[in-house]
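Only a single protein chain was left out; the remaining protein chains are all shown in position.
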Amino acid sequence: MKLKKATGLTLAALMTVSLIPGTALAAEDYSLKDVQFDNVTIRVATRNGGGAESAVDAYYLSKVEEFNAMDNGITVEMINISTEADYLDRLSTDFASGDAPNIFLEYGGSRVLDYLEADYLLDLQPYLEADPDWYGGFKENGWSTCKFEDYGYEGIYGVPSETYQIMLFYNKSLLEENGIEVPATWDELMDACAKLKEAGVQPFVVGEKDAFRFGHLHTVLSLKKYGADVAQKLASREMSYDGEEMLSIYGMIKTMVDNGYLGDNLLSTDKGQEDTYFEEGKAVFKYDGSWYPAQIEESGSELFANQEVGVVRFPSIEAKYEKTDMGGTTDAYYISTLNATEEQVQASVVFLKYLASVDYIEGLIAVNPNTYAYNVDVKTDNYLLNDVMAIMNDTEDVRSDLQGYDTQSMAMNTVRTALQGLAMDKTPEEVGSEIVDSLAEYE
Amino acid sequence: MKQRKRWNILWYFLALVWGLMTILPLMITVFSSLKNNNEINMGVFSMPEHWRIENYAKANETANAFGSIGNSILLALLTTVLVTVVGMLAAYILARKKLFFIKPVYLLFMVGVMVPVHCTIVPISGMASALHAKDSFWFLVLIYSAFNLAQAVYLYTGFIQSIDRELDEAAIIDGCTDVTLLSKILSPICKPIIATEAIFVFIYGYSELIFSLTLLSKPEKFTVSRAMLNFTGEHSTDMGPQFAFIVMAMIPTLFIYLIFHERVESGILSGAVKG
Partner (left out) sequence: MKGKTKKKEYIIAITFLAPALILLFCFIIYPVMDAAFLSLHSWKGMYGQPKKWVGLDNFIKALTSGKFWNAMLNCVWFMLGSFVVLMPIAFGLAMLITSKLKFTRIMKTAYFMPVMLGTTAVALMWTNILNPGWGALAQFLRFLGLDSLVTDWLSKPVLNVICVVLVNEWMFAGYNMLIFAAGLVSIPHSLYEAALIDGCGGWQRVRYITLPLMKNTFKIFSILAFTGSLKVFDIVWAMTRGGPGDVSSTPGIILYTEAFQYKLFGRSSAYSIILLVFGIVISLVVNRIFRQDEEMY
């Protein structure tokens, strides 16, 4: 596989070199050092907003402007769509109509599998290897969204951007008032919930109107109970979505729902309202990603200002998987070769080196401290983020949404949709068979 | 007479109740436009505690309010004009001529009201790339017009059919051609339906999202709905400024609606419709 790909690429490079005069690139030279381009325009699709109000967006806009002002013959045109569904509409449409962006942002795994199978993603490995400075800037464990060996593809098909991990955030004073220790294990968490409920304090409020909330809970519980291998086992159907193992996970969620630990009206609460409940001190716990510290800081919450928010690793279920967590790389940039000239592809690599670089990220951290897949020191006065990073540094193994490893790209949606059933009086068995049935419908 | 008065009171009462129900969203939108996320989530019906007027400035900056509203007005007006002219031309033939292909053509227009928009996006986008028509307003105007034509042709045809044919015959005897008959005699009578459909077309063109999303990339070309997406950040939506923008964007439609609907009422004519 690897051999075939590599020769294909070299051949293509050789052919275009001989066909397009003025391309000053030798077939082997993937480093692209000081290459001059002759008026190449590339289009870059990201989920940055177009507004200059948000610090991240403003930084991106200014950096692209800076790049365009450089005298390298490349012009970058931006496609900025911040809402996920609309972004995907645009991306799907552009790929289907043949007018794909040269660089695009996606979330890896089964979500980019279709592009890879159609052979429209550039293998960046030779470019990375030819430029050790660039390659060395990335954290070694950040490549999960860019490698597809499990699907039978050798190579590196993208470069990662942010990393994340799902953790348990808590309200310090509410825990103290009720005399509860910060839970480290699942049993402790359940005890804490029971105590809080008895005292008339709401443990969690989960916005399950946004179906990814139970999706995340399902993933993190499965990892904590069965270890990182569960991802592969589920994807290969060695472990079935209606088997004993999964039923017990649905059962755990169901128990929490039935005991009212997760809130009363799960399905009519969305993620935004969930955040508000926590920030107004009306819920003690909240499981959320490592992006939450930056978000709560921006919201102007008093809880955060008074340093009353604490964070802890998601409670362990099996001791041996204590440090296995839900996390990894969130998004990555991919280069599309669909209807792109060799020059555009190379120009895209040049821009990617600029965008996905330690320099760029350091500037980004200055305006928006967060966790990234780069070897950079994040110094921030956001106390919560410092705690979060300490936990992440101590994590041993991570997996992202379990359905991201699936071969069926609709698995994520199917599972999340079915899990909503747990908040609708459905039994774990019903949910399990619903997932299996709908997946079968798409085989 | 007394009974009539009682009826009037009942009508006023019902009108008031429905009016309160429909004015509520405006109230909530205005309230929300002065709050932040947490205040909105804690209760959309309460008055804002701090009046966050700065939301409007933020809205203006994030969505480039004047630019995007201007673009939307331009698109909507062009679409309205095109739909009216093209639609009336077609409706006149469909309502008045008895030729063998009238029925099948009418059926074709029926397909136009029925087609789910999502199945047309990819082919239309492909067409736009082939014609280098991405980021071009005229192409969007053509698309918007096509999607509104079917309904317009329906409404116009139905209306023209209800106008007495004797009027045509008299006009033709007076020496009217098809063009003058349509423009000088039928169109003025059709004013109520033309103005009504114009309101619909304007609102469609003004707030359309999916095609402006898939076909426009340049920020300076963004429409109202497209610019609205800018309020969503990576993990949350800035709802206060978003509602401020909704309030700002609503003002032009309000004017158009009031202006056009005056035309509907002034279109009252006697004797033109067959009894």
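Note that the chains take the letters A and B in the order they are written out, and that residue 1 is the start of every chain.
One rule holds for everything that comes next: contacts are C-beta pairs under 8 Å (C-beta built on N, C-alpha and C of every residue); 3 or more make two chains touch, one makes a residue touch a chain.
All values derive from a computational prediction rather than experimental measurement.
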item	value
Displayed chains contacted by the hidden chain, counting the whole assembly	A, B
Listed residues A:D57, A:D89 or A:D123, member touching the removed chain	A:D89
Of B:L34, B:I124 or B:I185, the residue in touch with the unshown chain	B:I124
Which residue of B:K97, B:R165 or B:K218 touches the chain not shown here	B:K97
Positions on chain A where the hidden chain makes contact	88-89, 92-93, 95-98, 100, 114-115, 117-118, 120, 208-209, 211, 264-265, 267-269, 338-339, 409-410, 413, 417-418, 420-421, 423-424, 434, 438, 441-442
Touching residues on chain B - with respect to the absent chain	7-8, 11-12, 14-15, 18-19, 21-26, 28-29, 32, 43-45, 85-87, 89-90, 92-94, 97, 99, 105, 107-120, 122-124, 127, 142-143, 145-147, 149-151, 153-155, 158-159, 161-162, 178, 189, 192-193, 195-196, 199-200, 203, 207, 228, 242-243, 246, 250, 253-254, 257-258, 261, 264-265, 267-273, 275
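In this text, only the chains that are shown with their structure count from here on.
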item	value
Chain centre separation (chain A, chain B; CA means) in Å	39
List of chain B residues in touch with chain A within their complex	36-38, 41-42, 58, 61-63, 121-123, 125-126, 128-129, 134, 209-210, 213-214, 217-219, 222, 227, 229-239, 241
Complex interface listing, chain A residues touching chain B	43, 47, 49-54, 56-57, 77-83, 86, 89-90, 93-94, 96-99, 271-273, 275-276, 279-280, 289, 291-292, 295, 299-301
